[in-house]
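Notes follow the structure.
Note that one protein chain of the assembly has been removed; the remaining protein chains are unaltered in position.
By written order: A, B and C. Residues from 1 in each chain.
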Amino acid sequence: MPTFIPLLPLVLALPLAGVVLLVLFGGRIGGRASGWLATTMVGFAFLLSLAIAFEYEGLREAPASSGTEADHALDDEGSHSVEEHGASPEWPVIERKLWRWMRVNRSLPLVVAAEPLAVGDTIDETMLDIVDVPYTDALGILDLSISVHRMWSADQALGLVARDAIEVGEVLSDMNVSAGADQIRPLGIPEAVGDFSLDVGLRLDWLSVLMLLVITGVGFLIHIYSTGYMAHDPDRRRYFTYLNLFVFSMLVLVLGSSFLTLFVGWELVGACSYLLIGFWHRSEANASAGRKAFIVNRIGDLAFLVGMMLLWTHFGSLAFGDVLPRAAELTGLAAIAAPLLLLGGATGKSAQIPLYVWLPDAMAGPTPVSALIHAATMVTAGVYMIARVHPLFDNAPGAMAAVAVVGGATALIAALIALVQVDIKRVLAYSTVSQLGYMFMAVGSGAYVAGVFHLMTHAFFKALLFLGAGSLMHAMEHGAEHAGEHPEALDGIPYEQDMRHMGGLLRRAPRTGWTFLIGGLALAGVFPLAGFWSKDEILLEVLAHGGGLYTALYAVGLLTAFLTALYTGRQLLLVLFGEPRSEAAAQAGESPLSMTVPLIVLAVLSIVGGLPVLSALGAPFPERLGDVLGHHAVEGLDKIVLALIASAAALAGLGLAWWMYGRRVPDLGLMAGRAGAASRVLWGKLYVDEAYHILFVAPFVRIARVLWKFVDNGLVDGAVNGVGRSLLAAGQWSRRWQGGRVRGYGLSILLGAALMVAWLFVAAP
Amino acid sequence: MNAVPLGHWLLLTTALFGVGAAGVLLRRNVMIVLMSVELMLNAVNIALVAAARAHGQIEGQLFVFFSLTVAAAEVAVGLALVVAIWRSLGRTDVDDVSVMHG
Amino acid sequence: MLETANAQGFPLLSLTVFLPLAGAVLIALMPKRHPLLDFAIAIMTAGAAFALSTGMLAGYDSDWMVNSPRAAFQFADPATPARWLPGGITFQIGVDGISIVLVWLTTLLSLLALLFSATAVRVRVREYIALMLILETGILGVFCALDLFLFYVFWEAALIPMILLIGIWGGSRRIYASYKFLLYTMAGSALMLVAIIGLAQWAGNGSFHYFDVIGGMVRPALDQRFGIPGTTFAMDLRVALFAAFALAFAVKVPLFPFHTWLPDAHVEAPTAGSVILAGVLLKMGTYGFVRFALPLFPEVAHAAAPWFLTLAVIGIWYGAWVAFAQEDMKSLVAYSSVSHMGIIMLGIFALNAIGMAGGVLQMVNHGLTTGALFLLVGMLYERAHTREIAAFGGLWSAMPRFSVLFLIILFASVGLPGTNGFVGEWLSLLGAYQAHPVWGILGAFGVILGALYMLSMFQRVFFGPQSELSASMTDLTAREIAVLLPLVVLVLWIGIYPATFLDPIEATSTVWAAALRAGAEVAVGP
Partner (left out) sequence: MSAEVLLFYVVGALLLLSAGAMIRSNDPVHAALWMVGNFLLTAVLYLVLQAPFIAAVQVIVYAGAIMVLFLFVVMLLGAQPMTRSEPIAGHRATAVFGLVALVALLSVAVARAPAAGRMPPPLTGDFGSPEAIGQALFTDWVLPFEWVSLMLLVALIGAVMIARFGSQSEDPEETSG
């Protein structure tokens, strides 16, 4: 008997309770307690998730009896299990309806006469069949019209379930009372697609279990880290409120049992991201970055929204359990449009071309936020979503290819841009964009398991890197305080984030330094760290998918792997090794335990997180994910050779990085886009922001003013005022002729006379 | 050509009538307006006499006789009004006389 | 004639509608000037009306005989139409699922607006309160009237107090604004009166009662459809009558080219006036479409739907775009109303159950969020005596509570899931998409545009370096929070559990949508 799975809503409720408590009582308990309250909530959520995961593992069953155990397990009437399509899943998909959210277009009883009626007949219930159809057609109208003509002695509505006996008038008998479905047919008027009922529900399968663990686990660590990182911020309470709200929203996203529930989380995490990026709102730049993130995300959300409308129009439902098994029913334009629209949504949330521009700016938020939202969880929502709705993509190879191409292009371009960055967080930000591109490449190749696998390992090591970066910034600030002088900010980058001021931090902050090193190597894909396994898996799957496009994408992936190793090696060398390049770096100090313990935990996960042996121990990947996402057997390729090639690319990148930055003291003068045209273009981030500004933002702002000042005040209002003024002027003018002035009347007489003469000419020429 | 056709007479009176009307419409001095009214009457009178001559009928002249009488009465009343206006307003601008009382 | 589910013989609805008026009369009769007493009377009567309407909303039976538009009317009062004036003019009021939520919204917003006004108004307090109460009765009557003439009387009766509120207690250009409002509305509704009289003559057989008229409108089509010799109702006459109704309602909504009275009226109106104006007065227009223009002329509505959808989409884009350029917070909110009302119109003219339900729910939502926004801006204005966006900046640090409440309402306004805005927008857009995908997609762009202007404004006012003015602000008082809190709670309530309002709405709109479709089919013929 499962005890924890029915408690699934509690996982959601805990962080939400944290939000409510912090809003209501946060002011009274103070910032420090607020932090621990929030952390405790997420901690409990994590523990519960673990328990649920273990319990879910125990639900494994033979395919034949699929679902029955879950039915027994959940006595709640809202719960039921749904059998997924595909190769006999071993675990049941558990869905639990929480409440009916929206209901529209309910079925109405239609009255049809069971036998023909004659004039003077009396209808009683036995003579009528009450048929349940979506709507009553003309009956409502009929009763209205008849009441006017007093055809009904009882003056009672027709068709109203015939509760009372009704005397039938002749009109009705002529119509034979069957003026229902068979006589009146649609005439080019769009027909309603039945009952629209939408529930808020949760869905549990291995995919959501994995996401659940990642979100609550990494979220918990980052909460702990934040209590240290934000210890001196006066607005901690607000920070932790947002953070808890984010965890809640993200859980809604991954646990939602329908497109619309997913979308709720989808938008809410965007809102949390907006709030957290602009957390230090006194700075205009932070607020703008938050706004940019929200609006760019909304552009993607629009595509998602339209995609949902399209799906609903075809399926009459948005529940995963209704839509996904029937995905193959989509044909023609809708088959390709629906996944492409969803991809549009994913490019916004997961920062892919063309909507990736918000993510680098999002680094304006507190660093733990970058780690949690903009590296580990929210930005991977696009990958999760595509994996979740993969039957739609499987149904449209064109859309799949689009996903892969978007991912490949993003991976390569972001990696290139990352090469020249000097801001420690920006390197990581572009790295995140690039790695997300990797995941897209994977899901675009049908390798959903590999994509989600990389999602998880990336969550570990990228969260580690961001938290490490935050810890190093902390160390730099500490050092600057010690040294009594702040290094100068170059190119508008704060000194504590500028890698040009760092160097040799491995010695100054060993715990942070070593874990940062582990994270970096995992990102570079060094055997046997987590990144190696997942990246290797992706490259393998892309190549295995076959075809010229995917072979080219394999090359792109390999090149990106090389570039990733290059910029990671560069970052590690600049930050951790060499001589300190500023007093702040020389005197930097280690961060408190609350910050370094999460780093150590994440470092351990980054080391072991990808080991194939874990799967055998019960970890939710990759076989168990395959249970949801489809098993994928790669044949005909030598895995070892491919792994060696990938490792070679990673090592070559690291080697080149050493040759450029480790061999001798790096030349700081050549950084930040000062090493030739190519580096300038990359430093300028390919001028995409500028292009968007010229193409979209500036015209929008200018047209807004024109619309307001010229069109609205001038034309539309001018037309109205013009009519008013001309009427007024006509009144004023004619009033003078009636003002009692003799000559006015005289002139009227004269003109009248002239008109009369003229009329005589016309009438009698 | 030893006589003037009726049309020429009428054209002359039309012109004269127009000049009188112009005086009525364009001038503000009430005296000149009254004189212009007389001018218009005069134009009509000439037209009547010319028509009488052209048709050889005496009635046209009789009409003129009557209209002269009416003109005399009109001038008498009109001037009385002017005097009354002048007394009450101290001015005799036609545009000042735009209300029926006071 | 009209059997209702909730006929207890107790004039619940009449009491709700006329209690505020009675309060106004009572205040007028009060011999001396006791502003406090006046307020007490006003708040008691408005509160009682609110309590009664809450009871009716709770007592509304969504499942009672749901398959006839007529049967959807409940709490009818009197039970059978009473003769009111000679010439077939009757008196009967009743609510269906669409009216009841609007009635409830009206009583709520009126109460809150009165509570807010307790400090905001300092001159001619008595007249002000009395006018607010008269206004409430007028609007309630519009939403309940079951007689076309009665509807028209209430329609105009609601107009007059609003004009006086703007014209007496308004800002510097109040006279211009109130004239413009008056002329616009009158120009629209004059033709409607003609149409109403025409309908009563041609369709209602001399009766102005809603059911008589609507039955008469459908009757000729039915006769023709089933080959029964009878009357005919020329199509061009139908079109003309529809146009007369549509013009009156489009001005009130306001639909795109008829909107320019709105920013002026809003900017000049006192805060409570703006709340009522945006919160419920605009809904009279959309309600008019749902209640009269569409059911009376289903076939014309179907034919004209593309035009209205186009105007609605233009309104969505245009209102948002112009709002983006605004420098005054109030006019920004006013233009945002143009945009949001466009979404409502989009839902209504989808002419299906989902769109209609979404549109009506969005009416409620827009009333709550925009009412709250005007209250918030009004509270800021009371402190700063300016509404210029550029004058603020960094307000969050000075007014954290105010900022949080503003943020929640803002999220509702941009339609974030979890708030009411999302439910309404989603259903409206879905309905529109189902009817005409292109318009649905174009309308959905409002999602982005709304975020653009709202977030820009929010950033400029609340974020960034603190301006001198912002630094001098004090946070909300308990009374102000008490005024806002119900709205915030409702915003979240409807976002999370909309059934409270959506059930009556959808029960009614489903029937109406079916009737509309059937009516159009019958009229066009197979």
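The rule is short, and it goes like this: a contact is a pair of C-beta atoms (placed from the backbone, for glycine too) under 8 Å apart; a residue touches a chain by one contact, two chains touch by 3 or more.
As the structure is a prediction and not an experimental result, all values here were calculated from the model.
Engineer: Among the chains present, which touch the one that was left out?
Structural biologist: Per the touch rule above, the missing chain touches A, B.
Engineer: In the complete complex, the non-displayed chain touches which residues of subunit A?
Structural biologist: 733, 736-737, 739, 741, 743-744, 747, 750-751, 753-754, 757-758, 760-761
Engineer: Kindly note down the residues of subunit B that lie in touch with the hidden chain.
Structural biologist: 1-12, 14-23, 25-29, 31-32, 34-36, 38-39, 42, 45-46, 49-50, 52-56, 58-59, 61-62, 64-66, 68-77, 79-93, 95, 102
Assume only the chains that are shown with their structure count from here on.
Engineer: With chain centres taken as the means of their Cα atoms, state the distance from subunit B to subunit C in Å.
Structural biologist: Here subunit B and subunit C have centroids separated by 68 Å.
Engineer: Where the CA atoms of subunit A average out and where those of subunit C average out, how many Å apart are those spots?
Structural biologist: 33
Engineer: Hey, which residues of subunit B end up touching subunit A in the complex?
Structural biologist: 21, 24-25, 28, 33, 94-95, 97-100
Engineer: Touching subunit B in the complex: which residues of subunit A?
Structural biologist: Against subunit B, the touching part of subunit A is residues 739-743, 746-747, 750.
Engineer: Spell out the residues on subunit A that touch subunit C in their complex, using ranges where they run on.
Structural biologist: Contacts found on subunit A: 23, 99-106, 108-111, 134-149, 155-161, 171, 174-175, 184-187, 189-190, 192-193, 196, 260, 263-264, 267-268, 271, 274-275, 278, 281-284, 286-288, 290-291, 294-295, 298-299, 301-302, 305-306, 309-310, 312-313, 700-701, 703-705, 707-709, 711-712, 716-717, 720, 724.
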